[in-house]
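One structure below.
Selected chains only, in their assembly positions.
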Amino acid sequence: MPFAIKHEKFNGPLEILLNLIEEKKLFINDISLAKVADDFIAYVKSLGDFPLSESAQFILIASTLLLIKSKSLLPSLELSEDEKGNIADLERRLALYKMYREQSVSLKEIFGKKILFARNERKIQPVFSPDESMTLSNIAQSMMSVINQLPKKEFLPKVLVDKVMSLEEMISNLTTRVANALKMSFKDFTKDKGEKVNVIVSFLAMLELVKQGIINVVQERHFDDILMETENVGLPKY
Amino acid sequence: MNLETKIEAVLFWKGEPISVKKLAGILKVSEKEAENGLLGLQNSLSGRGITIIRTNDEVEMRTAGEASSLIENLTKEELTRDLGKAGLETIAIILYKGEARRSDIDYVRGVNSSFIIRNLLIRGLIERTTDGKRGFLYKPSVEILSHLGISRLSDLPDFGKVKEELEKFEKAETAAQETMTQENSAPEAAE
């Protein structure tokens, strides 16, 4: 099955984030997430081309990481309840994913090792016995509904696009807030002044980078990328 | 696992008569030992819902005699119950395609079709032919065509349009597969 192969090779954002945390042997919390934020964004940047619907997911997570990182650089930065909620949600999702990933390894160990077999097909003597539904028009209708349900090219769901677009605003906003907070607390940086300022300046550059990524997603959304199931598009709940 | 239990598993799985000689061969025991195991199993199964039937040198697992009226009802039920959405979809695909493998049907429906295919076979709506080594091919039965009142498959409603749609889907799949192969051939670049 071609698409399965594709998704086998494809590492999702949560997986990459979890790998980064585990490589550093850290627990899942805001401190560890702030530490891996740079690596995550660098990774996303290095990916370049990948399915649009997936890049939106990456951007959503990158934005939350930026919030965490801002707060860790500038503790005086005030986060809204929504933003705090996003951070808590990301931590929860990571922990949940970690648990399932561990469980999937246990399943791999037993899968196919000790199969419980079904009995072979019983010998049959066909007796022609259609039910009432077997009419030409029902069959034709059924065929059409099967065709309508075939996987089709699908655009990035509008809800997701809107979400990514509102992120652009969020990042611009965050840039201003970080710049302001930097001015405000400049006097606090008595020690290692230069170093800290450098860190924040490069952080501002990173914000710009993610913003560019967002713009790309929004601009390119008219290119359909992968075939998706037409089942009412199950949006991840953020 | 003792011999008796092994025999039980093999006979259950087999679902048709097997010679004692062959059974002994499978279990790597002498025919005498197999006979003894069978006697033991026959004892264990007494009063149960399944039993062992012996004919000459063959042996088979069956439902117990007391269950015969129950099984008769089951057979009737199998021939009369509604075939449902799965039944209609599967017969439709086989009709419009003319013949299909299970994998074709599964692929178009997006779910596994083995149970519904078996049911359609029992109901005489489709027929099965073997096609070399690649497994079974399913075709509409003669009866279903006359039941539907068509003499040729091309008499099916929207026959041309449906064919086209199905081919388009299959082509898209193949194209996707090729793209995938190209992508997978250079995974290092992606890392």
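Read from first to last, the chains carry the letters A and B; within each, the first residue is number 1.
Here is the rule we use: contacts are C-beta pairs under 8 Å (C-beta built on N, C-alpha and C of every residue); 3 or more make two chains touch, one makes a residue touch a chain.
As the structure is a prediction and not an experimental result, all values here were calculated from the model.
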Expanding each displayed chain to its full copy number yields A x1, B x2
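As a convention for this text, only the chains that are shown with their structure count from here on.
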Determine the centre-to-centre distance between chain A and chain B, using the mean Cα coordinates as centres, and give it in whole Å.
-> 40
What part of chain A is in contact with chain B in the complex they form?
-> 2-3, 5-6, 9, 47, 117-124, 126-131, 133-140, 142-147, 149-151, 227, 229
Note: in the complex, chain B contacts chain A through residues 12-16, 79-85, 87-89, 91-93, 95-96, 108-110, 118, 121-125, 127, 141, 143-144, 147-150, 156-158, 162, 165-166, 169, 172-173, 176-177, 179-180, 183-184, 187, 190
